[in-house]
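The structure appears below as structure tokens.
All protein chains of the complex are present and in place, except for one that has been dropped.
Note that the chains are named A, B and C in the order they appear, and that numbering of residues resets to 1 at the start of each chain.
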Amino acid sequence: MAAALRGFRYLVGRCNKHDFAYVSTRCLASKTQVGFVGLGNMGNPMAKNLLKHGYPVIATDVFPESCKEVQELGAQIVDNPAEVADKADRIITMLPSCPNVMDVYTGPNGILKKVKKGSLLIDSSTIDPAVSKEMASAAEKLGAVFMDAPVSGGVGAATSGKLTFMVGGAEEEFNAAKELLSCMGANVIYCGQVGTGQAAKICNNMLLAIGMIGTSETMNLGIRLGLDPKLLAKILNMSSGRCWSSDTYNPVPGVMEGVPSGNNYQGGFGTQLMTKDLGLAQDTATTTRTPVPLGSLAHQIYRMMCARGYANKDFSSVFQFLREEESQ
Amino acid sequence: MAAALRGFRYLVGRCNKHDFAYVSTRCLASKTQVGFVGLGNMGNPMAKNLLKHGYPVIATDVFPESCKEVQELGAQIVDNPAEVADKADRIITMLPSCPNVMDVYTGPNGILKKVKKGSLLIDSSTIDPAVSKEMASAAEKLGAVFMDAPVSGGVGAATSGKLTFMVGGAEEEFNAAKELLSCMGANVIYCGQVGTGQAAKICNNMLLAIGMIGTSETMNLGIRLGLDPKLLAKILNMSSGRCWSSDTYNPVPGVMEGVPSGNNYQGGFGTQLMTKDLGLAQDTATTTRTPVPLGSLAHQIYRMMCARGYANKDFSSVFQFLREEESQ
Amino acid sequence: MAAALRGFRYLVGRCNKHDFAYVSTRCLASKTQVGFVGLGNMGNPMAKNLLKHGYPVIATDVFPESCKEVQELGAQIVDNPAEVADKADRIITMLPSCPNVMDVYTGPNGILKKVKKGSLLIDSSTIDPAVSKEMASAAEKLGAVFMDAPVSGGVGAATSGKLTFMVGGAEEEFNAAKELLSCMGANVIYCGQVGTGQAAKICNNMLLAIGMIGTSETMNLGIRLGLDPKLLAKILNMSSGRCWSSDTYNPVPGVMEGVPSGNNYQGGFGTQLMTKDLGLAQDTATTTRTPVPLGSLAHQIYRMMCARGYANKDFSSVFQFLREEESQ
Partner (left out) sequence: MAAALRGFRYLVGRCNKHDFAYVSTRCLASKTQVGFVGLGNMGNPMAKNLLKHGYPVIATDVFPESCKEVQELGAQIVDNPAEVADKADRIITMLPSCPNVMDVYTGPNGILKKVKKGSLLIDSSTIDPAVSKEMASAAEKLGAVFMDAPVSGGVGAATSGKLTFMVGGAEEEFNAAKELLSCMGANVIYCGQVGTGQAAKICNNMLLAIGMIGTSETMNLGIRLGLDPKLLAKILNMSSGRCWSSDTYNPVPGVMEGVPSGNNYQGGFGTQLMTKDLGLAQDTATTTRTPVPLGSLAHQIYRMMCARGYANKDFSSVFQFLREEESQ
């Protein structure tokens, strides 16, 4: 873990060498207005953290009622993304899926209708990297900079400002993005060109899903073979079977405290959301002609779980899905 | 990790409470003769470590030439397992697969033909736990104790005495087993009743295979999406995608030093051996009616790799198998 | 279909050339006593058909009440398989799984305890071909002939004498077996050496399971894409997607009449039985080191269905399992 953290510091450090080359006045004009589009479960606490850090926020959302809380905390609410772009040259967007992102950027009332030259547009939605690239290219034609910066961590991390941002885009703009993202996250990692933030997020979640299903079926098999679940978890965690799902987020009730498996799979990261991310992983794999046999099967298993009533349970409930029904 | 180690110490500690109840003279008669059957790649260095620790060894192997080395180091060589059992009341067996184990124990010249009452028989082969239970039951009828104690760690760990033993069998016999196994391994873990040592080994290796294939396809996907492999590995290892295959044994050449991926997948743990262990996992899952979708697909992928010429490469070569052929 | 039937007649015809070489008096002594072990759902109607064809039947079953019906029809009931072998030199066995077969043949009251030289033993159970080979080898040592002859077709076909038998064993004994099996089945196919009857059965059922799940997910996908299910079935059945599950046993309610999908998946071939056969397919694939990726996943999907309450529904209920829950 220490090594991993060192690695992280190195990554961030790497970007500093470009500071000297950074000429935009945007970044220097700290604490000027920041636009925010998308005030849902994640966007709301993120915008609040910007306000907390002293940034004036100009926000909008398709659902007016979503705007109330941040308005009460001092944010200015406008009608649509184009108006946000009219008033702010740094904008963060946090939206549920590709079509929303395309609409917010390139739609009739989209950001790009009124974006100013030199603006910094940061999209924290989790979407197909190909769409991120399209948006970046459309923004570039208007002289603006688009970066993708999807997050890892849920509503809790968004509230406490402990998100991890994986950022793709021009390296010389990374520090400007980091200035804002640091208000909302504990880790801000530069990943490479536009779309690589999405790529990193998608890759992590695909491997996470594989690890979670793998851990669940392994624990289930071990239990049926007569092993005590806590003991099996300990053995795996000392050995080469170790993974985040076995040592940090174990799916078997009673093995670990403070995780959704101990709370009837409430809270955590919903099966439906994981399924969406696995769909994105599958899409990018198909586009890049990459074989992802386990990722693909993981996608299908979560898809079956959604069809069988597990959509809103934490994704570790796959242990429950695979286990024999109690009534049998 | 610290927690895991604590867990491990606890496990071992748990067994000590039984010391007082332990009455066999076997254990007290330390440094009396130890039998050893199976002097292959693993058995040879294991037997040598017993000799190094001062135990007189009585050994046999179906291939006489395999016996030379330990004979030169002082071991007494006999003709067959029955003769080993005639001369030693503590015997360790290390064999390639189920039929060998059945032959060595219950065959016409098998251990059980001449086993003495009260003998301790420890099988370190990796086999179906159902066979371990059968052998234990046959031994018990003759008044002997059988324990399964498969290992994790390869020839290197066997040579340096750093194996991990996962032990199944009567808890009150664990200390007697541990006395011997500690000469050959760094970790000796009590897993439960007979067969649970095998179960733990099989479960770990199934999850390992899933993690390795998952890491390989994830790294491949990330690279095709434009991510630097070292950077992707770092991000995964800081995040919930982290697993042993990503942070300790990364399958992508150049990401990590001192692992088979940096050496054209030479050495390490062969694809064929992993395939055998996945076959055992599948067998036990079928017998216990446990769904293991990813474990089963992992098995099939390694099976395809064996069919396509990867049998003797390290199991991390699945990265190479999934990657586009260079000639294309 | 005509070609296939021609193929079938050819197969049967091929065997006739051996008639002249056939010397056993067993076959000539037509309508002498036939033994029958295992009077379950399948064995009962099979034994009745032997009686109907004028064969005196000597039968046994572990559950005495299973014997009543055939006893009333004139069969002689004895205590155990050994007594059957004492009284009959042609015996048919129909048992649920490998351990039963081993017990009935090689157990303490097994057939082989009293089998006469030259006896013909036909096992119609569906089991691992390796066990069939073991039984054949044990019988051969006592001068008896063992053949495996698993059936396709369920209770309905057993009752109407329309089963298909797939027969493995010495080709020169095939006609003797066919004489009896023809009383109970419409097709009797010679497959090759001992175990190949099982192999044919297992292979067919594996491909059947793959076709059924494939048809189910394809129909489900088409329906969600806006296709009428009957129309989609017609298009598939005219095209290269055609298979038995699409054109004869369609899993979508309303597409076809007289199949379990039209009757809430009652009757037919239970998911649990299919899962058992897929377990056998997986076992033989593992033993012969054959990659069976789709067969293996089909096994796991049926395994998950058993865990989720589908064990007793027809195996075409996989359509229902994959479809979105109605309550959602």
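By definition in this document, a contact is a pair of C-beta atoms (placed from the backbone, for glycine too) under 8 Å apart; a residue touches a chain by one contact, two chains touch by 3 or more.
Treat the numbers as computed from the prediction; the structure is a model and nothing was measured.
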Identified contact with the non-displayed chain, of C:Pro56, C:Pro96, C:Gly192 or C:Pro253: C:Gly192
Listed residues A:Lys133, A:Lys178, A:Lys234 or A:His299, member touching the removed chain: A:His299
Sole contact to the chain not displayed, among C:Tyr249, C:Tyr265 or C:Tyr310: C:Tyr249
Residue ranges of subunit A at the interface with the undisplayed chain: 275, 279, 282-283, 286, 289-293, 296-297, 299-301, 303-304, 306-307
Residue ranges of subunit B at the interface with the undisplayed chain: 297, 304, 306-309, 311, 321-325, 327-328
Sites on subunit C contacted by the missing partner chain, in the whole complex: 1, 4-5, 7-8, 11, 129, 152, 164, 166, 187, 189, 191-193, 195-196, 199-200, 202-208, 210-211, 213-215, 217-222, 224-228, 231-232, 234-249, 281, 284-285, 288-295, 297-298, 301, 322, 324
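One rule holds for everything that comes next: only the chains that are shown with their structure count from here on.
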Subunit A onto subunit C, rotation angle from CA fit, given as a multiple of 5 degrees: 180
Homomeric contact subunit A-subunit B: same or different residue positions, threshold half: same
Whole-Å gap between the CA centroids of subunit A and subunit B: 40
Centroid spacing, where centroids are CA-atom means, of subunit A and subunit C in whole angstrom: 53
Residues within subunit A bordering two or more other chains: 297, 322, 324
